[in-house]
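Missing here is one protein chain; the remaining ones are kept as they sit in the complex.
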């Protein structure tokens, strides 16, 4: 009976949540859906390829988690990522994008221009937004309730992330981002986050942390040798898909073909190499760390990839790789925070590091292109971290005391695959 | 001895088949191989990327089948897809493309234009044609004879599909497709199938159905709990490769960079989300259905992806996702038709639904771009379904009474991997 009541509560919260989000949509959504009619077919092609590459990264998120959890939660990892991508598509289409960008798609298609540039721009930016639940997913793996977690993801993609996105890149960036904003007039340069070290990754990582803390560790996590990852090959497969797709994430952040920058590409490459090599040395050739070290470098490079000298990019990436290994061990072993995929050190810390690094290595004095200011970077990065921590604490806190955020112990023991999806990863073997 | 005779028969039929196909090539093939000399290098790049993405989808077909069959048939799934891609390349190059498009490549390369646009156009359209055997493969899995099935695929790719393609998109489309064709003058609009919901997917799915019926179910399929899929992760990997590549399948169907449409991209995205979410709810969070639901949405969207409002695309995709779950269960459990990957509901039914949907949601009254007619859509979709059913019944029927279409029971019991390929999927484990 308690379970049925819980189910009803979940649905109730879901409905209330949707109503809240939809009213926000009405409040913030711009009436004007004209978009950029002048953007050429080449720009549509360019942005489309970026969007598709980021879509492929979500397959990477799925397999990174498949490999990093126990076999009894592999199906759950896969279903979470593809479903949350799909939920995010709807929510960001209806609510998030209108808030962040001031464009609604609920207008006749004839108003969206000949080649539909705004549509592919949405696709690209959805790829960024949908990283939020994909990042959280890795932290709360193996014990979070499917639907409560999906609802939290929906609130973040529909409301929290779009506000952060709108404040830095989009609709309300006159305050922080634009030339004449407060940061520019106070410190000499606006906040700079080229491809989302802070806006996407730090937001995701710091949103995940309260969820991880509120959930608590997996059962038997801190008994001796109780939990091992299921598959390094699947983990590496996920990492490769993320690495390859990341060049779309970063390069196509230019926004138009004319603005493409080979510097962004080589800096991403150097940061990936730096992160990999640093993780290799610090972890003493541990495969999980090495494949995540590449990602740590790529998380950190996003913000300033258009500014750095390639040698600086290498350093930024290497610091990120080393940070990841050190903090993952500290977090999960010393502090006993059960962050399954290490999403707080990977996306949270390396993302924040990326934002701050742009204020250091982006300076002309260090070979960068300039136009950045350390204090602007520090301030906005800190602000976003605080907003993310607060938002997640409220959302997951409320859910914890109402509908519950965690599988019951029996469900967790048999694994989410059987408990939630009625199937195992390899049903034939199990049979 | 019976086996050797069978082998001889197969080879005989193969030779006769090739002769028939080659004579068709002579009959239909155009002498003029000049192609489109004016298409720019950007168009070549654009189409090439589409072609490569569709090639990646074939890797997806392979892994979707690997995950959905038992482990003893994984190698067979992999070999079928890569070999039938290779056979299709040859046959479509020599026979199919000349029939469908009136261009032969058996001319000096100097005649094909500076940048070789016709060559990449062939590559893209081969990706479509090769879907036919890849779709059938999933239906006849675990029991069809390798060579007989390959020969049937060759006939479809060389003859049946090119006739359908030529009638709708290509060489002989004055009847159905062009502005002045019979459908346009009778009903006000020609048949519209932008990216092949009907021409590719329905053709494949309805070609598969007679093969599945003529083969009969796998041994012990309808004994209790006898057959389970081998690997949800591989199934999901295949699904991701198909999803990502599909944006090449749909967007590059524009045929030239100038004609690129962001609307096609966002509609594919919305249909994928709709299909996923519908399958999630109807199947109660079943991983196999969810990952196929995304594909169902994508199958259905192809035809009208250039016409719909994104909200309509969501609806078209969601209906497809729900249809797939419902019909797969009905087909395989109630009707006891052993369609291993559900290719009839997925490609056959959702493809036909896509063709018909273009005649509904493509209308201006429903927010679409117009220029379509429900009756044109219904008529041609039905015609293609009937042609596919008839062609497959004749081909597989003839093969069944002559060379045989099914592995012998011992081969089926030990699995096609050992029986046909002399190796298991994980030889080290087996050893």
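Each chain carries a letter (A and B) given by its place in the written order, and its residues are counted from 1.
Simple rule for what comes next: a residue touches a chain if its C-beta (ideal position, glycine included) is under 8 Å from a C-beta of that chain, and two chains touch if they have at least 3 such contacts.
Remember, it's a predicted structure, so these values are computed and weren't measured experimentally.
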**Report entry** Absent-chain contact - pick from A:46, A:61 or A:146
**Finding:** A:46
Query raised in the report: Which residue, B:99, B:120, B:229 or B:243, contacts the hidden chain when the whole complex is considered?
Result: B:120
**Report entry** From A:309, A:347, A:406 or A:421, residue that would touch the chain that is not displayed
**Finding:** A:309
Requested in this report: Just name the one of A:219, A:257, A:337 or A:418 that touches the chain not displayed here.
Outcome: A:257
**Report entry** Interface residues of subunit A (partner: the chain not displayed)
**Finding:** 42, 46, 49, 53, 70-71, 225, 228-233, 236-237, 239-241, 243-244, 247-248, 251, 257-266, 269-270, 272-274, 276-277, 280, 284-288, 290-291, 294, 308-311, 314, 367-369
Report summary line: Contacts from subunit B to the absent chain lie at residues 41-42, 44-45, 48-49, 51-52, 55-56, 59, 62-63, 66, 74-75, 78-79, 82-83, 85-87, 89-90, 93, 105-106, 108-110, 112, 115-123, 126, 146, 234, 237, 417, 420-431
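Methods note: only the chains that are shown with their structure count from here on.
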Query raised in the report: So, what's the distance in Å between the C-alpha centres of subunit B and subunit A?
Result: 35
